[in-house]
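Before anything else, here's the structure in question.
As you look at this complex, bear in mind that one protein chain is not there, while each of the others sits in place.
All chains are identified by letter, namely A and B, in their written order; residue positions are counted from 1 within each chain.
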Amino acid sequence: MGTCLVDLFYPKAGLAGMQLLKNAGVKVIYPGKQTCCAQPSFNSGYRKEALPVARSLMKCFPKDIPIVIPSGSCAGMIKYHWSELFEGESDIEKALSVAERVYELTEFLVDKLNVELTDLGEPTKIAIHTSCSCRNEMKVADRIESLVSQLSKVEVLEQERKPECCGFGGTFAIKQGDISGSMVKDKTDILKATNASCVVSQDCGCLMNIGGALEKQNSKLKTQHIAQFLWDRTNAAN
Amino acid sequence: MQQIKSLENRIDEALSNEQLHTNFRSAMSYLMEKRRDQFPDEKQLKNDREISSTIRSHAVAQLSELLVKLEENLEKNNIKVHWAETDLEANNIVYQILKDANAKSVVKGKSMVTEEIELNEFLDNKGIEILETDLGEFLVQLANEKPSHIVMPAIHKNRKEISKAFFDHFPEFPYTEDVDLITQQVRKILRERFRKADAGISGVNFAVAETGTLCLVENEGNGRMCTTAPPIHIAVTGIEKVVEKLSDIPPLLDILTKSATGQEITTYFNMISSPRREGEKDGPKSMHLVLLDNGRSKIHQNNDMQETLKCIRCGSCINHCPVYTQLGGHAYGTVYPGPIGITLEPQKQGITQLGELTSLCTMCGACGEVCPVQIPLPKLINKLRSEAVEGNNTNELIEGTRSKRKPLESLAWKIWKQVYSSPFIYSIFSKIATKLNFISPKKLGKWGKYRITPRPSKHSLKELANQAGFDHE
Partner (left out) sequence: MNNSREIILERLKNNANETSHVKVNVAKKTYHWSKEEMIAKLSEKLQSARAESYVLSDAELIDWLNVELPKRGIKNILIGTSIAKQISQYINNEIAVIKYEESYESWSEKLFNETDASITTTIGAIAESGSIVLHPTPHEPRLMSLVPNIHIALVYEDTIYETFDQIISTQHWSENMPTNALLISGPSKTADIEQVLAYGVHGPKELIVLILTS
């Protein structure tokens, strides 16, 4: 599954994820009718609107095979919150069976595929931003660290207050724009202070937030999704 | 509570206050680190949280029986029990006790529940002098402010601000910013007050039904002063603070102090089971407990939200909340701020008045991860959001369901639903968004103030996947 954000805004990251899986010997299917996990409206309280969207997505995954998602937030939504969304609904069992099969991308690469990566890139220093959903919900904060640690020419720089939320929170960034703005400023200050050349993350929501802010600040600090980063580093082709 | 400024104004004020930002940053980092140091073993922590969660779940589930048992055992011990459905009732009960005893001066230990009912203001209006004795609360009272955190009430103030407020009030002391000296001066001032007070008022951390015992944690000694020196002791508590057995106390005490202030244990743990008995030479001659409902029994009836009542008021969720760190406590405009505040207060005071508070949350989940009794705070906050915009109008358990539903927003989500629940419509939308990606919204609320506005790519992932030859089925 690509996720709605990746489909429209970070398609290359999604493709990179699929290629990484393919390289590891997995047959990757991209269901053409997928749309969204329904988190945006669920988190805004509009569960009635979320249900049909979730149902439409559910139809894309009829087979009992793993569903890999390049986003902790979307993976978490399906895996842990579809049970709430579908509570009392007649198709809850079906929803739960989909939820059971969900993996976040780095989780799948490490836990199920045991990928081995060879670094073909130039030496570089990066910072890792773990999304709150990867850290607190999916509990896969260490998977991104473990993948990056396999890249011999990549140095991961330490940062202050690493677990702190970047302020995205989906619609929070719109509804409480100033608080969100203050939070992303604090986060970008910390990231810039590491002197890394790139910030890498498992979630595009955070990247849109942090990357967008860095760009507005005219910073040279780049951002990239982990899938894109890993693909570039292990293939050297641009 | 009087809301003179709107939530929006209070948020603006908080965000533009650099000093506040700095104070809270350093305070929250300090508290989080102290807590982390107390829980070095992940597995042990998980186990401890499960135990505490179970104890509190059972207590909340059996609340009516336990309260009856508590009352029985307290009365056996000569502690008079009073029940107050509302804050006004509670205030009147306290006032009546003081009036009957002709009590004119009262010393008070830190108690969030008395903040909740605005006891100080009530007694003040009746001409009874009531003095906060917890150092943080004392300093906040001097500055004529409200506490900004449930455990560390003066956390929003730095040394300079504190010294100024103190010496404005007590010009007889030489000005200093030395913490030790200020503390000694406060000790001097309050000592005589403790000795001469007509009554002492306190909260309760845990009320043990099995033995009729009220338990209090503290570091300063003011709590013990308030509950031991004056001839009358009035304790006020929310009805949810009861636990079943004495053996429930050690695990709860342990996780409370470690979560709240990162201490293995507080200086004093005070377990009171009776006023002064025959032959004893000190202790209050009479003791009262006021059991406050103020919306709690209604929350209890709401199965979805009942877990809110497990809270042991440690403040850990508040310390870890990134939004609270940005705003501080006052911006919330409620007695309880942070994650527990935005969960509890709309349920107590209604969604119409306080529904907006649920937007003060990024759903980062940090609060749920640290709650010592495993209250699923993000889940409860999300449920309140749902109640606020599409709740069932016949649900009488929370006031104001559906009151935050806005026509524009609900229309937007309806359109979103149409697009995203239909692969066909979505494919059209996707084509338009990508091919015409040079047209992107200039404004997305305040998004553009802090970041560049995102643009859809020229090609969707679906297209790229196609091109790269990935199967669809």
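Criterion: contacts are C-beta pairs under 8 Å (C-beta built on N, C-alpha and C of every residue); 3 or more make two chains touch, one makes a residue touch a chain.
Because the structure is predicted, anything quoted here is derived from the model rather than measured.
Under the touch definition stated at the start, the shown chains contacted by the missing one in the entire complex are B. Checked against the full complex, the candidates B:S16, B:N125 or B:T183 give a single residue touching the omitted chain, namely B:T183. The residue from B:S111, B:Q141, B:N205 or B:N270 that touches the chain not shown here is B:N270. Within the complete assembly, B:E85 is the residue of B:E85, B:E145 or B:E409 that touches the hidden chain.
Counting the whole complex, the residues of chain B in touch with the unshown chain are 26-27, 30, 50-51, 54, 57-58, 60-61, 63-64, 67-68, 82-85, 89, 93, 133-136, 139, 152-155, 158-159, 162, 179-180, 182-184, 186-187, 190-192, 194-195, 210-213, 219-222, 224-225, 228-229, 231, 239, 245-247, 249-251, 253-254, 261, 264-277, 279-283, 291, 293, 297-298, 300-301, 303, 306.
The criterion applied here is as follows: only the chains that are shown with their structure count from here on.
Taken together, the chain B residues at the contact with chain A in this complex read 11-12, 15, 21, 29, 322-323, 325-327, 359-366, 368-369, 379, 382, 385-390, 404, 409-410, 413-414, 416-417, 419-423, 426, 430, 433-434, 444-447, 449-457, 459-465, 468, 470-473.
Every residue of chain A that touches chain B in the complex is listed here, in rising order: 2, 4, 6-12, 14-15, 18-19, 22, 27-36, 38, 40-50, 52-53, 55-56, 84, 132-133, 135-137, 161, 163-165, 167-170, 172-186, 208-209, 212-213, 215-216.
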